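Only one protein chain is missing from this complex, and each of the others stays in its spot.
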Amino acid sequence: MKFMSVAEGVEFLVSDGDTVALEGFVDLLPMAAGHEIIRQGKRDLTLVRMSIDLVYDQLIGAGCASTLVFAWGGNPGLGTLHRFRDAVENDWPGALEIEEHSDAGMVNRYSAGASGSPFAILRSYLGTDLPSQSTSAKFMTCPFTGVEVVALPALNPDVTVLHAQRADRAGNVQFWGVRGAQREAALAARRTLVTVEEVVDRLERMPGDVVLPSWAVDVVAVSAGGAAPSHVPGYYERDGGAYTEWGRLSRDRAAFGAWLTELKAGR
Amino acid sequence: MKFMSVAEGVEFLVSDGDTVALEGFVDLLPMAAGHEIIRQGKRDLTLVRMSIDLVYDQLIGAGCASTLVFAWGGNPGLGTLHRFRDAVENDWPGALEIEEHSDAGMVNRYSAGASGSPFAILRSYLGTDLPSQSTSAKFMTCPFTGVEVVALPALNPDVTVLHAQRADRAGNVQFWGVRGAQREAALAARRTLVTVEEVVDRLERMPGDVVLPSWAVDVVAVSAGGAAPSHVPGYYERDGGAYTEWGRLSRDRAAFGAWLTELKAGR
Amino acid sequence: MNDYRPDEMMVVAAARLLDDHSSCYLGIGPATEAAMLAQRTHAPNLRLFYESGCIDAAPTTIPGSIGDPSLLATADVVVSVPFMLNYLVSAGRIDVGAIGAAQIDKFGNINSSIIGGGYRRTTVRLAGPASHPEVGYACGRVHVLMRHSPRSFVEKVDFVTCFGYGSGRGERERWGMTGGGPTAVVTDLGLLRPDLATAELTLAAVHPGVEVDDVVAATGWDLRVRPDVGVFAAPTEAELTILRRLRRET
Partner (left out) sequence: MNDYRPDEMMVVAAARLLDDHSSCYLGIGPATEAAMLAQRTHAPNLRLFYESGCIDAAPTTIPGSIGDPSLLATADVVVSVPFMLNYLVSAGRIDVGAIGAAQIDKFGNINSSIIGGGYRRTTVRLAGPASHPEVGYACGRVHVLMRHSPRSFVEKVDFVTCFGYGSGRGERERWGMTGGGPTAVVTDLGLLRPDLATAELTLAAVHPGVEVDDVVAATGWDLRVRPDVGVFAAPTEAELTILRRLRRET
């Protein structure tokens, strides 16, 4: 584990063509790390996330992704992700392959990856069109009951990126709030980058927290406010206005272009 | 969820012929509930547990079990479970079928059962003799990578029995300490009985605790000291002498018989 | 009283279909509004579950997202999302899954992924399945809340994200699905329920003031009308007051 800046961490861990999971569910959106990926002009990424929102809309609009693996994509509570739609519907700014799963599918694919299992099985894809549009879902028969199941391949990102409340000086990372697929995504990854609000001498444990041991973390980067405008329990609330503003701004390619230019200029 | 005495709970939930998992790993051994199963003379049980120790030795010696599903059986830190050995080696007090798994196998079988999945897969049985001696392990091929895996059927006990530190008046159950397969075993079960040290107005959450919601619990029975001689964090320490004493006493069928008579008499 | 809007009637009707002491896995929007209204009228012990891990949430204001503090801070227990998805939803521990959708077909199959064109480079890309496959497979029953229109109520959905009854009665059983499927589709015009024999969605009730023909016209397939088609009672004073207060205070 190394402490670095967000920019150094992204440069050190993320390469063009990588499979990258920026996880976090509702809370703890790794926004600062996503912006740095855009600034560094990473290309041809396979972006993976259970539930994609603003930061993926931005990464897709900025042309960082060639493939998206996901279960849901929206501006939470508000509606459409315009850059995501524009990419899928109009190939703008480039073609975007998609691989669509359910939330449970994504969670269990990470979990299989974290366990060293080659695949996960579930029954909930039966009857849906998910298996028909994906090479990453195959029918199998249970050898005990004869019922059909769907197998999904383990998901082992090259890099998983998370935002957490804090780390200690040894690089152990602590987060709390909505616990999505972060833990499984981090343990399934070949490399993990965690941005944190602060570094503390000692992690005071609390009910319902998750501690990722330092050996599951490659880089910790301090980034106070690095998950804004999402909610970071104990640090800051969700900035609903920023979500609304993104919905407005992102609707238009030119407005998005101006936003992107500003972001890359360093803001 | 109903509050009952341990005796009522066992009578209400456990029937002859059931598959029963008394879970708990090192800590939180559901001893009082096990003794009640013996007192009520339950028969022909399929006893299931990841890591069996004193209470299973007693249940087996008392003739409650016709089948044992397990991954390890011993007197922790001391050695042999004599009643278990006597049953397997000499059919005393009756024949005992065994179905042997690894710890990860048991955990993932419960987890599949708790998820409504018909089976779990893992790779660690490869090369071992576990699949050859069991009908509950089958080879499969990963449809994505072509590697072999072993499938294990989901494990859904008729009854799971746990010991926990406390419950609130609504029947939510809280435990902490070593977290074995209890949570998965409870959620996989058709019915769940939990003995607790005490009932409190409000469960004060603590780091690393597990709360089983009341709808996952059928009966809560107060049984202060109900996991002795095992360790119940926050309540009492392990009584090492009792484990040693059991090792001595259980070695001899007659001494065990005297112990059993005393137990049934109500002690 | 006549001063209510169709969207209010939809929420009121959906609330009335929720029975006390049942556990509901809810989407944000009308589904959550209906559950909150039901709790405040006939179903005080209704139990609210959200994918964010909230068990027995007790929101006092309408949540804007499943991560809203009104859910997380009031839930009895907050479990992890994997726990919720595997051990609660997929395991079939939820009585009612109440969700919205973009498109539904004659047999209650639901689409939240694409509209028109092929799957790749579709005409309209929607948000995607989220946990709807799990809801459709495993929840005791599914309540669907959506506005009626011929473009949304179609002969056959463009993509199935949440399985209803496939191509008819018996298909759920053949797949061995544990849940009961979409037993109620509540719209701004009325209520569709699957026919017991065929599982085709049929008109079971209309909202007050709505004509059966209006519903037929707003449905993209040849909607069959039950001989005993009913009419919902208009929202009561209490229902409207509560719903409007909730909406105002949020």
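Order of writing sets the chain letters: A, B and C. Residues in each chain are counted from 1.
The rule we apply is simple: a contact is a pair of C-beta atoms (placed from the backbone, for glycine too) under 8 Å apart; a residue touches a chain by one contact, two chains touch by 3 or more.
None of the values given here were measured: they were computed from a predicted structure.
Within the whole complex, touches from the chain that is not shown fall on A, B. Although one chain is not drawn, the whole complex shows that of B:1, B:88 or B:200 it is B:88 that touches it. Contact with the omitted chain, checked across B:17, B:94 or B:240, is made by B:240.
Touch with the chain that is not drawn comes from one residue among B:36, B:168 or B:184, which is B:184. Residue-level contact of subunit B with the missing chain is found at 25-27, 50-51, 70-74, 76-77, 80-81, 84-85, 88-91, 98, 100-105, 107-108, 111, 122-130, 133, 147-148, 177-181, 183-184, 208, 231, 237-238, 240. In the full complex, subunit A makes contact with the omitted chain through residues 111, 114-117, 172, 187, 211, 213, 215.
We adopt the following convention: only the chains that are shown with their structure count from here on.
If the chains shown are joined wherever they touch, the resulting network links each chain directly to all the rest.
Here the chain pair with the top count of touching C-beta pairs is A-C. If you average the CA atoms of subunit A and of subunit C, the two centres end up 28 Å from each other. Multi-chain contact residues of subunit A, defined as those touching 2 or more other chains: 122-123, 147, 208.
The residues of subunit C that reach two or more other chains are 86, 90, 138, listed in rising order.
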